[in-house]
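With one protein chain held back, the other chains of the complex are shown just where they sit.
Just so it is clear, A and B label the chains in written order, and each chain counts residues from 1 on its own.
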Amino acid sequence: MALQLLLNGLILGSIISLGAIGLSLIYGILNFGHFAHGDLMTLGAYFAYLFTVQLALPLPIAFVIAALLTALTANLLNQILYRHLKERDSVTIMISAVGAALIIRNLIQMFWGPQLKFYDRSIQMPVVLFNGLLRIKPTQITILILSSVLVIGVHLFLSKTKLGKAMRAMSDNTALAQITGINTQQVIFWTWVMSGVLTSSAGILLAMDTHLIPIMGWNLLLPMFAAVILGGIGSPYGAMFGGLVIGISQELSTMFISASYKPGIAFAIMILMLLIKPSGIMGRKV
Amino acid sequence: MKLKSKAAILFLVFVMILGSAGVLAQETVKIGTVLPITGGLASYGQVSRNGTLLAQKQINENGGLLDGLELELINVDTQTQAQVGVDAAQRLVNINNVPAIVGAMSSGITVPIVESVTTPNEVVQISQSATTPVLTDIEDDGYFFRTVPSDALQGIVAGDLAADQGYDSISIIYVNNDYGQGLNDAIIDQFEKRGGEVAESIAFEPSKVSYRSELMNAAEGNPDALVVIAYTDDGGITIIRQALENGFFDEFVFTDGLKAPEIAEGIEGYLEGMYGTTPTSLPGGKGPQLFKEMYMEEYGESTPKPYIDTAYDAVFVLALAIEKAGAAEGPAIKEAVNEILDPDGETVNINEWAKAKQLIAEGKTINYEGASGPVYFDEVGDRAGAIGIWQVQDGDIVEVDVVVQ
Partner (left out) sequence: MNLTGILSYFIFFLTFAGIYAVMALALNMQRGFAGLFNIGIAGFWAVGSYTTAILTTEPSANYLGGFNLPIIIGLLGAGLISAFLALLVGIPTLRLREDYLGITTIGIAEIIRLIFTNEAWLSYGVRGISGIPKPLRDFAGKYYNIVFLIIVLTVIAVFYYLSEKGIHSPWGRVLRAIREDEEVAKAAGKNVFRYRMEALVFGAFMMGVGGALYAHFTGFVSPEAFKPMQTTFIVWIMLIIGGSGNNFGVLIGSLITWGIWTGTEFITGMLPAAYTTQAATLRVILIGVFLEIVLLNMPDGLFPEKKYNKN
């Protein structure tokens, strides 16, 4: 049972991680908590639904189009809203993000309705391993592979490319990065693109594993924030790690407490972290 | 005062006028309907509403109420949430001054409306679908009725159904509210009486992304089958799929909340031959057949879900009572409901409103052959009924048997 829970946790954790990376970078570079991140995730999943189910394109192609459209939406949010509120206090930007979250979620519900949706209405039988101790669906294997590929891609981008390095530098210390002549507008643009692509992918993977529902991303917002705080605000690697920890602890917790309180685990870890080391495992001072 | 504040106040006045415009209307006899148009039970609520509208049409096209007044139905959406439902019912009573309400859909919303809204305000309430046994004993001063039988019976039939399938042990997963709890208790009772063993009985919260943890617990001890007490969109579909996908269960017994073709969509093969239960009309009488034809003519489809017929009957019964009472006032309607319905009275079919009006004018009592079979209530406002057994066949829902109390 523990093995099975560990696997479920790993899958949930990878999904949280993908979302948390972007959330953490936005936090580091633009200095505010992006409360619409969960709903961007939902949007990505529904874009993919539009292309793969409603327009009957193959899922991989829908995946890419959805990621690009979500990246575009993320940049639109920044252009229309956040950019203009930068001079005001961060609470104003954040409440604007909360507003954006509500708008996105309700637009989704308006266009696609509140009912459950599936990319594929048929179901898959699991592969049984270790004498029935572990059951894994083919989709879940795909999810693990895809999220690993994405994480490795992020790593290569952040460590090898000039843009990626600039991103990390800016996330680490915005003022310093500006002095060293980094093109901040460009970095900000690409940060939104990357966050959009990653969070959209997370949403699609989540929907592949289960189903689509307008509230799906919002439900993951708190675990994502917990992952960001655990890993340290502004640290993409911290966010990856934090996401896995949160996902696995949520699933394993069901061995000890009622499954109903699973969402509370992310919260408990977050509060613990705030009390002990608010800067997170890999973060700078707050 | 600055221009901006003046503009604000003007705007405020405008908004208020706009708001009050909605409450201006001509004189009619109003009945409120409290149904879920959105939320987990939306697909049931929408068609139940069709049932109420059909009854309204029948009444208004055949003489209306009292001295030729139109029957007006004011529907408010509960969003399948108790709080929204109570607030909405509150508004029907306070603002629209309705003397009677049809609804709510689920027991979880019906109970608080009876306790907090209709009983204290002396408003008659008839639910077309709230099945929990709790409502039998509720303190309602006689204001609450239902056109659907209590789940005490459905639980027995579902328990028997599981035993008849040859299952020695089952697990139950139920939606955590009055409906789920009531059925769960009744099924456990009956299944154990038949010598079976209930391995686990687990409550679940609606609308979660994953129910794997709950299912993992339910599957402990390898029971033969899973009894699912749920609504389709609130988690029922997810539970069935995840139970299959993860190999937790491959045999199921369903209850009325899942009597919808959606549950089998895409997984027809896995669910072929599975059984479920649902409250249904008493056999006999022309009502059910007439209603099917009437519904087909108006909406171009057969009645796909339960509680459309009982919704029709709820409105019809209220109309009979208002006609009998001679006034649209709660206490009078309450008395009239009990007086007018009489198994030994003159028979009235669902398409005979004009005849009913005539009979009432003559002071006669009525044996109403409702859309869901003959309708009359016992002293606590409950209705005798029957439980139907349905089966998934080729991805469709087919009624295969009826068990009478």
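Things to note:
Please note the rule applied: a residue touches a chain if its C-beta (ideal position, glycine included) is under 8 Å from a C-beta of that chain, and two chains touch if they have at least 3 such contacts.
What you see is a predicted model, and the numbers here were worked out from it, not measured in a lab.
Of the options B:178, B:214 or B:382, the residue whose C-beta touches the omitted chain is B:178. Considering the whole complex, the residue from A:54, A:106 or A:124 that touches the absent chain is A:106. Although one chain is not displayed, its contacts with subunit B can still be listed: residues 4-5, 8, 11-12, 15-16, 18-25, 37-38, 42, 49, 75, 77, 79, 81-84, 86-87, 90-91, 94-95, 97, 108, 111-112, 115-117, 120, 176-178, 205. Across the interface with the omitted chain, subunit A contributes residues 32-33, 35, 80-81, 84-85, 88-92, 94-96, 98-103, 106-107, 109-110, 113-114, 218, 221-222, 225, 229, 258, 260-261, 263-264, 266-267, 270-271, 274-275, 278, 286.
Basically, only the chains that are shown with their structure count from here on.
Centroids built from CA atoms put subunit B at 40 Å from subunit A. Subunit B contributes residues 38-39, 42-43, 205, 207, 209-210, 212-214, 216-217, 233, 237-238, 241-242, 244-247, 265-267, 270 to its touches with subunit A in the complex. Of all residues in subunit A, only 1, 4, 8, 114-116, 118, 120-126, 128, 135, 137, 206, 210-211, 213, 215-216, 219, 251, 254, 259-260, 262 touch subunit B in the complex they form.
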